[in-house]
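Below is one structure. I have some questions about it.
With one protein chain held back, the other chains of the complex are shown just where they sit.
This part shows chain A:
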């Protein structure tokens, strides 16, 4: 479907402005685009400056906001509505209106596996990543070399999920037990006398193996936010607690934890949202085969590989519906904190 859509390009735009083969051409195109966007930007400002006086004032504001608002209306709102409609028009997305796609989602065994996997991801990743991030933040708080220790855990946040998937695919690499191992995890199994395993092939362990990658990426985020929250606890509260004889784990339970509660919620929900939309890891490591698919990956597969855009659209809508309560909670908490 991608291929047919992409090749059919009834373009009125001259080719050099669309694509370039040479490196120089590509950079020219890039600079042309930046200049073009800057010119549009300048035009908007110029138009705005034409309006003078009290009514002009109001027009200026509308013109300043217009490009962003229009782009969002045409590029996000309108497509979202189309997708919702498409999800209601059968597997192909252009039939008669029905809830067939949604009922398929909750009855077809493969799709039920997708939902089960998504639930596993959304429960495990936020809690594991947050727990590890919190533990680490506490352990290294005010320790020597704290900045360096943080950077080690945080670096996975900077690299692509594709890169992270490659790193971990190599850790999980399988060779038969009697052969020399190249994957670290199977080498460890072998050293302890176990048979080596095909970590990415055997369900349901493979889903857990993919989840580990996401935890590895997100723990740094949790650690950073929680560390900042821990440092922000006022010293007089800690001093007062100490005068009352509160130390150690009780200090953690009664002072630290309640003080960082809002940050904890923000971390859990933010990671939860990111996890719901996880696509890169699943696609790079297993392409969703061997019962590892999740909603975001199934959206891609149904839309572009199995030629079922209606079902794919329903997956996208499901993602949207699942995200809403988490985001709402997240925003409410952030407001409270602010």
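Just so it is clear, a residue touches a chain if its C-beta (ideal position, glycine included) is under 8 Å from a C-beta of that chain, and two chains touch if they have at least 3 such contacts; residues count from 1.
Criterion: contacts and distances are computed from a predicted model.
*Asks:* What name does the UniProt record list for the absent chain among "Ubiquinone/menaquinone biosynthesis methyltransferase UbiE", "ABC-2 type transport system ATP-binding protein", "Universal stress protein" or "Sugar ABC transporter permease"?
*Replies:* Hidden chain identified via UniProt as "Sugar ABC transporter permease".
*Asks:* Please pick, from A:99, A:247 or A:306, the residue that touches the omitted chain in the full complex.
*Replies:* Once the missing chain is taken into account, the touching residue is A:247.
*Asks:* Which of these touches the unseen chain: A:86, A:117 or A:293?
*Replies:* For the chain that is not drawn, the touching residue is A:86.
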